[in-house]
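Before anything else, here's the structure in question.
After this line comes chain A, so read on.
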Amino acid sequence: MQTNFTPEQLADPHVAESESILRKCVHCGFCTATCPTYVTLGNELDSPRGRIYLIKDMLENSRPADEEVVTHIDRCLSCLACVTTCPSGVDYMHLVDHARVHIEKTYRRPLKDRLARVVLAAVLPYPGRFRLALKAARLGRPLAGLMKRLPFLKTFGIMLDLAPARLAPGSAALMPGTHAATAPKRGRVALLTGCAQPVLRPEINAATVRLLTRLGVEVVLPAGEGCCGALVHHMGREEQALEAARRNVDVWTRAADEGGLDAIIITASGCGTTIKDYGHMLRLDPAYAEKAARVSALAKDVTEYLAGLDLPRREAMNRTVAYHSACSMQHGQKITLAPKILLKNAGFTVRDPAEGHLCCGSAGTYNILQPEISATLKARKVGNIEATRAEIIATGNIGCITQIATGTAIPILHTVELLDWAYGGVCPQELETAGMAQ
Partner candidate 1 sequence: MSSPFEPETEAEIADIVRAAAEAGTALAIMGGATRSGFGNRVAAQQPLTTRNLSGITSYNPAEMTMSAKAGTPMAEIEAALLENRQMLAFEPIDHRGIMGTSGEPTIGGVFAANVSGPRRLTAGAARDHLLGIRFVNGMGEVIRSGGRVMKNVTGLDLVKLLCGSHGTLGILTEVTFKVLPLPPASATVVVFGFDDAQAAGAMAHALALPVEVSGAAHLTESVRYRFIGSSHPEGAATVLRLEGLAASVSVRAEKLRSAFSAVAPVALLDRKATETLWRDIRDVKPYADGTQKPLWRVSVTPTMGHQLVAALRLAAGVDAFYDWQGGLVWLRMEADAEGDMLRRYIKGLGGGHATLIRASDAVRAATPAFEPEAPGIASLSARIKEKLDPKGIFNPGKMG
Partner candidate 2 sequence: MPETIAFQEPKRSVLARRDAIVEDLADLLPPGCLISEKRGLVPFETDAFIAYRQVPLAVALPETTAQVAAVLKYCSRYGIPVVPRGAGTSLSGGAIPQADAVVIGLSKMSRILDIDLANRAAIVQAGVTNINISEAVSANGFFYAPDPSSQLACTIGGNIGMNSGGAHCLKYGVTTNNLLGVKLVLFDGTVIDLGGKALDAAGYDLLGLVCGSEGQLGIVTEATVRLIARPEGARPVLFGFPSSEEAGACVAEVIGSGIIPVAIEFMDKPAIAICEAFAQAGYPMDVEALLIVEVEGSEAEMEAMLASIIEIAGRHGVSTIRESQSATEAALIWKGRKSAFGATGRIADYICMDGTVPLSQLSHVLKRTGEIVAGYGLRVANVFHAGDGNMHPLILYNINDPEDAARAEAAGNDILRLCVDAGGCLTGEHGVGIEKRDLMLHQFSQIDLNQQMAVRAAFDPHWIMNPSKVFPLEGRPAA
């Protein structure tokens, strides 16, 4: 599409990049069809094409963000379904990233929104704080209903609702260190411990370590590694995100230099998408550009890595699994077949829910910041999943697990937990409770 930037504007590399992204859009409108918010709200301003226009208008005029623009950009889930759909190759991800940074820099949100965002950014990326907050939340849960009725506290009421009733003990999380292969060694990987996931569901990384070490892969959990930065990145808090990225790049670079790394394994696809983008995020930082690109190249989703290990085919186990592909998995990382093939080879019967391209509404902190749209999408997702009549739901992202679990009685697990079980690990507790252990 036509753009209108001055040479001075284009001197800013971020603007220059956005301009070249905008130039690829031919306004064909295909993206509207697979956009969860357009499908839900039926307003083009809540579609990628509408947002691209709003962003273009804002950037071309070097204008501070205003309420209209912020409303519609905030509603974007960053699910990237549009990127999969777009025939022209419009890099919407980096365009909306740029817009979010611009918003964060130029727009002053109402106090209650600022407060909510400050709290989220200060708590979620830090496992210790997050665990404490969740404990407090359990005590505060009776207040949730009241808080949701008060506009100022609504967001916090929603947070209370989402906090799990059961919380794994702190010790269940894995500590930094090296887990040696228990079979002839065939590789060495680092595992991202993560931030929210080990607090909410430590079983995922535990299963990953068990499965990988049994397969002969040494797993390193380097000390000093932390949140990947995705949460703050999607809030437009660029400096905080880059800080997280640099810290992790340093840690993994050291781990790679010390003992060699075949991959950096990520078990939350939301994090994977961001880490694979470190190379781009730090491209303008001469001290980090090269290192970050190396880290991004090493980053692999756990299923992506497992697909290369040639796992043996298991006998059918007469269990049907609905595979829910997280947006960050299918659209962000374009990993679509590997998890399903792994599950099939492990003996599960795999079903694809209808409208698999649509987001479940989790999307990082989206279910907290945009609860109405999120709830609509959750109901639609759960409906499609339940229509498959599967016994188990598998997915590759903790956000989806938390979101979908609040909408259905079907147990939902990380793909790697099912694989660990099928290949001689432990049966996930949810399945044991449901009488599915064999």
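By our rule, a residue touches a chain if its C-beta (ideal position, glycine included) is under 8 Å from a C-beta of that chain, and two chains touch if they have at least 3 such contacts; residues count from 1.
Per the selection procedure, all candidates are chains of the complex that A comes from, given by their letters.
Remember, it's a predicted structure, so these values are computed and weren't measured experimentally.
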| item | value |
| --- | --- |
| In-complex contact partner of chain A, selected from candidates 1 or 2 | 2 |
| In the complex with candidate 2, residue positions of chain A that touch it | 1-3, 23-34, 38-39, 41-45, 49-50, 53-54, 57, 66, 68-69, 85-90 |
